[in-house]
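The complex appears here minus one protein chain, its other protein chains still in place.
For reference, chains read A and B in written order, and residue numbers begin at 1 within each chain.
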Amino acid sequence: MKKSSWLDRHRSQIKEAKFSLFLVRRNLLILVGFITIGVMLGLAVFAPYITHYDPTDMQFSQRLQAPSASHILGTDDNGMDIFSRIIFGIRLDLIIAIAIVGVVAVFGTILGVFSGYHGGKLDELYMRTADIFMAFPYLLLAMAIAAVLGPSIFHSIIAISITWWPVYARLARGATLSVRERDFVEASRALGARDSYIIFRHILPNVIAPIMVQATLDMGNVILEAAALSFIGLGAQAPQPELGLMISIGRNFMRDYWWVATFPGLTILIMVLGFNLMGDGLRDLLDPKLRRSLV
Amino acid sequence: MTAPLLEVKHLKTYFYTYEGTVRALEDVSFHINRGEIFGLVGETGCGKSVTARSAMRLIEAPGKIVGGEILFKGRDLLSLSEDELQKIRGNQISMVFQDPMASLNPLMKIGNQVAEVLKIHKKVESGEKLRKRVVEILRMVRLPSPERIVENYPFELSGGMRQRVMIAMMVSTNPELLIADEPTTALDVSIQAQILSIIKSMKEKMDVSVWIITHDLGVIAETCDRLCVMYAGAVVECGNVHELFQNPLHPYTQGLLKAIPKAHEKAERLDTIPGSVPNLISPPSGCRFHPRCARAGRECSERGAEKVKITDTHFVSCRRYTEGNREQ
Partner (left out) sequence: MNHHFPLLRLRNVKKYFPIKGGVFGKTINFVKSVDGVSLDIDRGRTLALVGESGCGKTTLGRTILRLTNPTAGDIYFDAPPQAMEEMDRLNQGVRDGYAREEDVKRLRELDDRYNLSSVTGKEQMRLRRRMQIVFQDPLSSLDPRMTIKQILSEPFRIHQRASREELETTVIGLLESVGLKQEHLYRYPHEFSGGQLQRICILRAIALNPDFLVLDEPTSALDVSVQAQILNLLKDLQKEHELTYLFITHDLSVVRFISTKAAVMYLGKIVETAPTEELFNNALHPCARLLLDAVPVADPGLRREKQLMEGDVPTPVDPPSGCRFRTRCRFAEDICSTSEPLLEEAGTDHLVACHLYGRIRESAHQTPLPRPGL
């Protein structure tokens, strides 16, 4: 009997990965989603190397120039190159989205799993609290925070996070309730496993799938909310390259200098669409029953 | 000798999946006579459900019926259009599935569901006549207080009662053939006995032929007149119920019968069939049972099984069959 090699140990996982790849290739929309996000990520990571313009560099002599060879997407009313601002805007918005979704998903999931697993009065308490937070309009909260602490990206992140975590708590709790009843959890208990062991080794890995799908879809939603807050002035402040802010600025020039608002708008559209397609695709890929029927 | 009601000839059904082509049915042939209860028995994966669904043309992608004929009263079902099939499905051939809860609409009252079947096939006009017919049918399957049950929803009934409602719905149109796919598998033994008794009485009262699909040889022994045994997508033996149980010839049939624990005698050990069911993407060459067969020879793997007629009713697909009476 020889020791198992790396290949032996991962053969099943490699098979599953290959199958996933096959499914993605077959489904055009999922593929488009993945590619779009991939491109966005690439742009975000390599932003400084793609453009030689500084996104906050104001050149008043160049203001409101139409798209041309030197400024691919034109310039805005401060003379800043729109293309660079968009690239850096993608980077900024992605960072904001990852920050929010990351924190909110982790926090909400852990709370939801504990709540769902233990049930009882504590569960009731957590869920009603979540309901309250969720019912709160994020706009009002953002305004309140901005009024007290001043408007900034960081404060808008706080406002959005506070109202967003209940989504994950709810989702995780629901998934936990169904996993909790499954035989293999009983079997673990029969073996003598403690609750914490069961939660981390059995419950969490089995509820991760819908959380991941939700997180992917939420990336798009969060970008929309963050952009909206910046649009009304509660988030990013000039001259930060934030897509919503750029639309807000460009709004005043829509008639004669349409490119200032349109390109940032299109970018947001593409990003959100990309995340939605990717999220839907992930849902299909991760659902075991759906996987088999997609063949 | 009257022509059979249903004749399946050389049926081939394949499933084209990512991992390869699953040859679910490879040259399946058998027939069902009028006025008999016919059993198709086999273990998981042998293709018995696929056969029934192929007969009803209910196979969907990635599956496809790639060959053969299914003659119902002389007409080949595989050549009919979808419109013509609609007239036959539910009307002349009805199918009862394993899980009645999944087949009943949870949001519709029982009475309405049964009535719907009658209305679709234009058997009875709506109104008082329809209502009376629905109650009559429910009474026929021995449901208690049918006048009250018509007002119930499926979740208010027990599993056994739901299965009876299914049967009622399926025989309401006076079909000539009733296909029952694992009708008693999810039910308690006592309820099973009731359902089988109802099926038998259906045959008497309504002159309907019944095709039962199951893995339970006990159910077959109790209810069927004739049966066929399937293994890995092929029919291995056919015969009337007495000759097959008393004189099974195919090694698989013999193995199966020996593996059943007998309720009426005590045993120390159960005989098992070595090996396991083959993968139908790359099935064994020739006779699909040969890797597990103690009597297999070169011709079995090279030339496959040969269909041999033992009596007018008893057929076996094997080159090396032998007499093998069950030990008493």
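Everything below uses one rule, namely that a contact is a pair of C-beta atoms (placed from the backbone, for glycine too) under 8 Å apart; a residue touches a chain by one contact, two chains touch by 3 or more.
Quantities reported herein were computed from a predicted structural model and do not represent experimental measurements.
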Among the chains presented, those that the missing one touches: A, B
Listed residues A:Ser4, A:Ser70 or A:Asn252, member touching the removed chain: A:Ser4
Option touching the unshown chain, where B:Ala267, B:Ile281 or B:Ala294 are the choices: B:Ala267
Candidates B:Met56, B:Leu130, B:Ala221 or B:Ile310 - the one touching the absent chain: B:Ala221
Among B:Gln194, B:Ser209 or B:Ser317, the residue in touch with the chain that has been omitted: B:Gln194
Contacts of chain B with the absent chain, listed as residue ranges: 43-44, 144, 158, 160-161, 188-194, 196-197, 215-222, 241-242, 245-246, 255-257, 259-267, 269-273, 276-277, 326, 328
Residue numbers in chain A that touch the chain omitted from display: 1, 3-4, 8-12, 182-184, 186-193, 197, 202, 205-206, 288
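Operating definition for what follows: only the chains that are shown with their structure count from here on.
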Euclidean distance of C-alpha centroids - chain A vs chain B, Å: 51
